[in-house]
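All protein chains but one are shown at their positions in the complex.
Let's look at chain A:
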Amino acid sequence: MESQSPEPPADGSAPQPIAGSPSDFLKNIVGKRVKVRIGGGVDYHGLLTCLDGYMNVALEDTEEWAAGRMTGQFGDCFLRGNNVLYISALEDL
């Protein structure tokens, strides 16, 4: 379940590099499935509902993954921003 990198485009065109600032990236991934890694190496996979300037995150249909195993499921989930290491898109932007 690690590293679900996005598939290359089916039409054979070269994948376009995503330009823009970090906040552009964050705007673009709202509503997409994302992986949020927090300190301690725990990942949360879910649909990104919204986030704010502290990087507090709201996720839907969340799965908690630790040590390669799913360790929990949450319908909705709020993550406090200070714990966030990174946010990664699990689908194409």
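We take it that a residue touches a chain if its C-beta (ideal position, glycine included) is under 8 Å from a C-beta of that chain, and two chains touch if they have at least 3 such contacts; residues count from 1.
FYI, contacts and distances are computed from a predicted model.
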| item | value |
| --- | --- |
| Absent chain [UniProt protein name; select from "E2 ubiquitin-conjugating enzyme", "Mitotic-spindle organizing protein 1", "LSM complex subunit LSM3" or "Cullin family profile domain-containing protein"] | "LSM complex subunit LSM3" |
| For chain A, residues in touch with the removed chain | 38, 44, 49-52, 56-58, 60, 62, 73-80, 82-83 |
